[in-house]
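Missing here is one protein chain; the remaining ones are kept as they sit in the complex.
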Amino acid sequence: MSGTDHATIANFFRRLLGGVPLLGWLLGFLAAVLIEQAVGTPLAQILSLPKMPVLFGILTISKVIAAVINAVFKDAAFDPAILVHVPAALAYLALVYLAPIAAVARISARASNRAATAMGRWNLLVPAAVHLGLMYAALHTWAGMSDYRLITLKITLIAVLLTLSLNIINGYMGEFSCSHPGFMAVGAYMSSLFTVGLFVDDKVLGKALVVFSLDFLNFPLALIFGGLCASVAALLVAIPSFKTRGDYLAIISLAFLFIIKSLFENLQGLGGSRGIAGQPDWAALPVIFAVVGLGIWSINNFVTSTYGKALNAVRDDELAAEAMTVNTRQAKMTAFLVGAFWAGVAGGLLAHVLRYINPAMFGIQKLAEVLAMVYFGGLNSVYGSIVGAVSIGLLGEALRPLEILKWIIIPLLLILVMIYRPTGLVAFRDFDLREAMGPKTEPGQRK
Amino acid sequence: MSLNFFMQNLINALQWGSFYALIALGYSMVYSILMLFNFAHGDIFMVGAYIGLGVSLLLLKIVGTGAAALVPGWLVLVVTILISMFLTAFVGIIVERVGYRPLRDAPRASAAITGLMIGIILETANILFLGGQRLAFPQLIQSHTYNIGGVFITNKKIMIVIVSIGLMIALHQFVTRTRWGMAMRAMAYDFVVVPLVGVPLNTIAVMTFAIGSALAAAAGILFGLAYPVLDPYMGVSFGWKAFVAAILGGRGSIMGACLAGFMLGFIEIMTVPGIQILNRLFALNIGSNLRDLIAYSIVLAILVFRPHGLFGEPYSAKLRL
Partner (left out) sequence: MRKGRLLIAVLLCAGLVISPSVWAASDVINIGFPIPLTGDNPDVGASSKNAAEMYLKKFPTVDVGGKTYKLNFIYEDNEFKAESAVKALTKLITEEEVLAIIGPQASAQAVPAGEIANNNATPMISPWSTNPNTTLNRPYVFRGCFLDPFQGPVAANFVTEELGAKKAAVLYDIASDYPKGLAEFFKQAFEKIHGPGSVVAFESFTTGDKDFSAQMANIVASGADVLFTPQYYSEVPLIVRAAKENGFTKPIMGSDSWGSGDLMGLCGDDCKGFYFSTHYAAAGAKGATKEFIDEYTAAYGKTPDDVAALTWDSLGIMIQAIQNTGGLSGNIKADRTKVKDALAAIKDYPGITGKMTFTPEGDPIKCAVVVKINEEGKFAFHESVCP
């Protein structure tokens, strides 16, 4: 009985929403956040929620769960009225997000399909600009409603870039590299050195050149500088990787991480263990969005190019690849340089979001975090990295009220994912921009 | 630099190295036989130390302490070590059953991630149940310091080194002289074909984890004696260092891991006096704070010149994707 019910419901949704292109979903999301902006607070009031649910209601629900747990195990005072928050948060989620997204996506399906088809004839830049614009508008509005959303979004976007850059080495090339926090540290330190050194402390350069447009000119330069420095540092891992493979590379990269951390702890010019504070506040949401978008785009191009295929060949069988004229040294080198570059850029962004860095931030803990994101999301997959970073980032925030229990639940979830999908949630999925942004045929229809 | 200054550091390094070696042994067994990165191993060491703490406190309650004790402290210690090794072996078996067996056919890296996550769960469970504060490990045997020509040696240091080496020899005998040991070595040689000729893969895996965890528990208790402050995260850095030692030793070479563990301990400890000597000789001013930097640069250099570890054979370890 229930089996057939499930099937009919799934079928119903498939028929209803199967033919909606990405454009339609983005429109739906934009409509949802606009609705939330207009009626979110009063609706939350009507639903008896203390505030507008900030992370799709999950935070509200986990707060209730935490209250129940505290009442049961720690004899804390418990107000049963708080239980209403669970259905209220779900209702809010349905009313503000699910229903409008589904409705707008469905209603606009025909028009957006037509628009997507039309744009498909143009240069790829046009549909890309439209989609990114819509996405940014939606995210900007969403994050504009709360600073907490904004900071969570910023850090999550940076995590996406970091995860993706590690996926090049661990997923596409199939090594187990532990050096990523080290690359990130180099990027963070060098870009901070660039911005703090040139534009904050140095009064001669700073005072004379403080023009509004400077932000736009210098921050990318600082990020590129940080990324390039990270790439140079990556040579320390990349060159031994010519002769060494697999497990030995894993400990080379780990030794590299220890070395980098120790180096920054000892460089008194860079603040030592006190770190660097006071980076200029340049990492606004649009900047991060643009940099991360650029990173995803270029990494996607890289891994789908012949270079990327060479990496896969190295992963599957290095000897055979070499025999088939793949230049394995070059492949390894590029993988490390590109991966380290974007990790360095991510580090630079993080340094300017937090406006403070110290060497302890880039240790083993960070490594575990990034590895978890990569393997949770899926190896060898751009989609997977996005899914992994976003879901672990959001989950980490949404389960905050559970305090210590959070660190039981998230690892358990990861173990389950590893058991049932050993390569991660969305592994081995290529990301074809044209196809992603193209029109969708409705089920039952033929092209 | 006098000779006894050097000797003092040598003895300190011997003690420190024996912890690395004992932990690396367990790590290397799992790594050699099942080709897994057991990132939970450091935390099993932590669990072993805490189990040892619980067992010894319980025993002390039963037999009493000080002059009124029914049995001498060393007997309590021996019993504690044996019981804790036994109990921690079960922790290892559970970890294998829950975290690794379901992933036997999965990519190795996925199993590494499960190990990492099991480690986090063990740490968090510790904070949850014991409240996050540090606990003191009871001093089961009276500490004596001997001054031999300016070199200070404690009875604990001697005991730790002897017990560790004893355990290593016992393991070596087990692996080389018994049928099960032979099966393990065969498995380390090829774990695809060997099960086909009738060696039970699951039994060997369970045994590997049990022995590795038991060794970690022994290391945990010895650690508690030498450094009597236990905290939930004490296993993290040991886990990663043992990972380095196990692989540095070379795959399939359990004794190699042991030696690599000692070597890592030596490098870490001897870098500090090494820097001093360099400073004196060349009138430099390098601080001892560069220890990690120098120690791991040495590790890196070893791997550049011996890309397959100290005792490993060249092979191509593919991540089975």
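As written, the chains take the letters A and B, and residue 1 is the first residue of each chain.
Note that a residue touches a chain if its C-beta (ideal position, glycine included) is under 8 Å from a C-beta of that chain, and two chains touch if they have at least 3 such contacts.
This one's a predicted model, so the numbers in the text were calculated from it and none came from an experiment.
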Full-assembly contacts of the left-out chain, visible side only, are chains A, B
Given A:Ala38, A:Ala103, A:Leu235 or A:Ala360, the residue that touches the chain left out of view is A:Ala360
Missing-chain contact, candidates A:Leu221, A:Ala277 or A:Ala320, resolves to A:Ala277
Sole touch to the unshown chain from A:Ala91, A:Leu134 or A:Leu198: residue A:Ala91
Where chain B meets the chain that is not shown, the residues are 2, 5, 8-9, 12-13, 15-16, 124, 127, 131-136, 139, 143, 145, 147, 150, 152, 154, 157, 223, 227-229, 231-234, 236-237, 269-273, 276, 287-289, 291-292
Touching the unshown chain, chain A contributes residues 45-48, 50-51, 54, 59, 81, 84, 87-88, 91, 146-148, 150-152, 155, 261-262, 265-266, 272-275, 277-278, 350, 353-361, 365, 397, 400, 403-404, 406-407
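Rule of thumb we're sticking to: only the chains that are shown with their structure count from here on.
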When centres are defined as mean Cα positions, the distance from chain A to chain B in whole Å is 36
Given the complex, residues on chain B that touch chain A span 31, 37, 98-99, 102-103, 105-114, 116-118, 120-121, 123-125, 127-128, 236-237, 240, 243-244, 247-248, 251, 287, 289-293, 296-297, 299-300, 303-304, 307-309, 316-319, 321
Residue positions on chain A within touch of chain B in the complex are 170, 174-176, 236, 240, 243-248, 250-252, 254-256, 258-259, 261-263, 265-266, 315-319, 364, 368, 371-372, 375-376, 379-380, 404-405, 407-408, 411-412, 414-415, 418-419, 422-424
